[in-house]
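Let's look at chain A:
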Amino acid sequence: MKMLLTGFDLLLALTLLWLAWQLLRSTDIFKAIIFFICFGLLMSLAWVRMHAPDVALAEAAIGTGLTGPLFLAALRRIERKAGKNMMSEPAGNGEETGSRWKARNREMSPLLWTVTALTCCLAGLLIWTVLIIPRPLPGLADQVAGSLAESGVNNPVTAVLLNFRGYDTLLEVMVLLLGAITVWSITHAPFPPRVPDTSPVQKAAVRLLLPLICLIGGYLVWQGAYQTGGAFQGGAVLSAALVLLLISDFLWLPGMRSLPLRLGLTLGPLVFVLLAGFGILVEKTLLRLPVEYAGPLLLFLEAACGLSIGLTLAAFFAGGRPASDLRETPYSGEAKGKGPAES
Partner candidate 1 sequence: MSWENVLIVAILMSSFLPGVIIFMLPERSTALRTGLNLFGAGLKMALVIVMDLAIYYGRIFQMRLELMEGVELFLNADPLSAMFATLSSALWLLTTIYAVGYLEGSPNRSHFFGYFSLCVTVTIGIAMAGNLVTFLLFYEMLTLTTYPLIIHRGTVESLRAGRNYLVYTFGGGGIFLFAVIWLHTLAGPADFSAAGLARQLVESEAPVLRCIFLLMIAGVGVKAALVPLHGWLPQAMIAPAPVSALLHAVAVVKAGAFGVTRIVLDVFGVNNIIELGLMPWLIAIAAATIIWGSLRALQQDGLKQRLAFSTVSQISYIALGVSLADHRLALIGGLVHLIHQGLMKITLFFCAGNLAETLGIHRISEMAGVGRRLPLTMAAFTVGAMGMIGIPPTVGFISKWYLCLGGLEAGNQWVIMVLIVSSLLNGAYFLPVIITAWFGKQQGPWPQERKFGRLETHWMLLIPPLVTALTVIAAGVIANAQFSPLTWVKFVVQDYSH
Partner candidate 2 sequence: MTIPEIIGLACIAAGIPFFLSGTIGMLRFPDIFTRLHALTKADNVGLGFLIIGLCLQTDDWFIVIKLVLIWVLVLTASSASCHLVARRALQKGIRPWTRE
């Protein structure tokens, strides 16, 4: 049995490296993205092999489930504007940065040689260091197991994520919100002007799958407390539902008002901050939850975070702010209804 497993590991490792190498070599960006998606799926297989089911689920849901479509959407938006060839050289305002975007041909210029040599010796050094590191010290596994009881959940990863290192997760949820704000600040959501005729099959499939996906997402969020799952994985599945909506061009989507969206986006962090404040009031320490209420509180927190993560990842896919975001500006009257003209 052991031989079989190591054989499987070897095969998996080789395919991962081959896929990564293909990612670099392939001339066409679309092919590279497809390789990246396969790479992601195999990575989640590797996580399963390393006894890390949570990470496997997250890699599958977020690492490939969402990043793949993000890349494909970005590629379509870039190619739709720049004609069919690779990123055409933007006629930058004469600055030297403009020329560097031109696709350089693949011949090995001396600069390329030096970079390859440097990276190879870096790889050699790192691997040599890894090999000579003596028996790795025991990690924090026993501390986690020791105080798992008071953490209110019995899945160790969720316990570490939400209770022991809750401050990390709060900052991380803020990073997600920061990403959403940045995407909104850069441009308007580029909904295609004329709606392509989506096939009836797609509409039927979406109408059928949507409730099921939401149910599974909710189940994942709820299951986080006991086995693998949690806010991030559940949120990613929810975002899959929203992405399906965005793809099938339902007419009411571009006209969405921005306030409900903003409330949804900030729900998770707001609940987190309130919980932190609650910790200070009740237990006089930030983010410290009373042991008996820890379970339900964490579940409520996970639900809120799951929802806002779903919305944030969907906002990433939409790629911009809703048309109505700046419309309610009181003092620039003429800004009403100008939509993406300015962007």
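Here, a contact is a pair of C-beta atoms (placed from the backbone, for glycine too) under 8 Å apart; a residue touches a chain by one contact, two chains touch by 3 or more; residues count from 1.
Basis for inclusion: all candidates are chains of the complex that A comes from, given by their letters.
Everything numeric in this text was worked out from a predicted model, so none of it was measured.
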From 1 or 2, the one in contact with chain A within this complex: 2
Would you tell me which residues of chain A are touching candidate 2 in their complex? 199, 201-202, 205, 208-209, 212
